[in-house]
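As you look at this complex, bear in mind that one protein chain is not there, while each of the others sits in place.
Entry: chain A
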Amino acid sequence: MSARVTFPNKILPYALILPQLVIVGIFFYWPASQALYQSVLREDPFGLRTTFVGLANFRHVLTQPSYINSLQTTAVFSIAVAFIAMSVALLLAVMADKVIKGKGFYRTMMIWPYAVAPAIAGMVWLFMFNPTMGTFAYMLRSAGYAWDPLLKGDQAMILIIAAAAWKQISYNFLFFVAGLQAIPKTLIEAAAIDGAGETKRFWTIVFPLLAPTTFFLLVINTTYAFFDTFGIIHAVTGGGPGKATETLVYKVYHDGFVNLILGDSAAQSVILMVMVIALTAIQFRYVEKKVHYG
């Protein structure tokens, strides 16, 4: 038990956290409460006629086949993005740890893609793999592979997963590198003396000791795949073909701002909010227990 620190000043602490509270209030609680309010209303786009419909919007959303489809799409997309982004980053970080010459340069180059905005990352991938004008698309087609993400849902999915994972690798890399540096060299050396091979050393020493970093990144990557990938999906597939790449967040946008069904859209964002809160709670409650902070 750490000793409790008390502050004599009653007002100052509140004054210090006030700016943060104001920001959270304006940018989170206010819009969130608006979403809650909108989710029980049925309204025309211009707000000229409003009726209270209770939970009808939720009932409507949850019985839509397209919503169930969107749930599955999100699950596949998020798991794939988090897994690929984290495993590739870990591999690169372990490799980068071994580089002796030009370490700084190598790492800097690895981190750069993180500075690319999601929509731009999407455009880059789109340019490479667009069946009309993409260089790689042309190469794939000449090799006899029927590449057409405009019509083939699984190919479109692969494309956005690749783009989203690629963009997140840098961020994960940065944290894994830091995590690796925190592992005492003595432990690894001791294991080496005991005759443990490189793979064995990684799985029995490095990987478990990296667990806090991995757990942190798991949370971050999941929220990233849920929310921040909107720009990529919007730029690359627009949710198509069919509804093959329409994730939950994209559906909220599409129903609200393209189809102008505000009630449904608000209900979906409320469900999404609950889902993310639950997901984070589960991760902290169960996964974190298994994480050894050393």
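As a convention for this text, a contact is a pair of C-beta atoms (placed from the backbone, for glycine too) under 8 Å apart; a residue touches a chain by one contact, two chains touch by 3 or more; residues count from 1.
Just so it is clear, contacts and distances are computed from a predicted model.
One subunit of the complex is not drawn; among "sn-glycerol-3-phosphate-binding periplasmic protein UgpB", "Amino acid/amide ABC transporter membrane protein 1, HAAT family", "Ferredoxin-NADP reductase" or "Stage V sporulation protein AC", its UniProt record names it "sn-glycerol-3-phosphate-binding periplasmic protein UgpB". Taking the complete complex into account, A:P45 is the one of A:P13, A:P31, A:P45 or A:P184 that touches the chain left out. Of the candidate positions A:L55, A:M139 or A:V258, contact with the hidden chain is made by A:V258. Touch with the chain that is not drawn comes from one residue among A:Q72, A:T132, A:T186 or A:T199, which is A:T132.
Chain A residues in contact with the hidden partner, per the touch definition given at the top, are 42-49, 51, 60, 132-133, 150-153, 238, 240-243, 254, 257-261.
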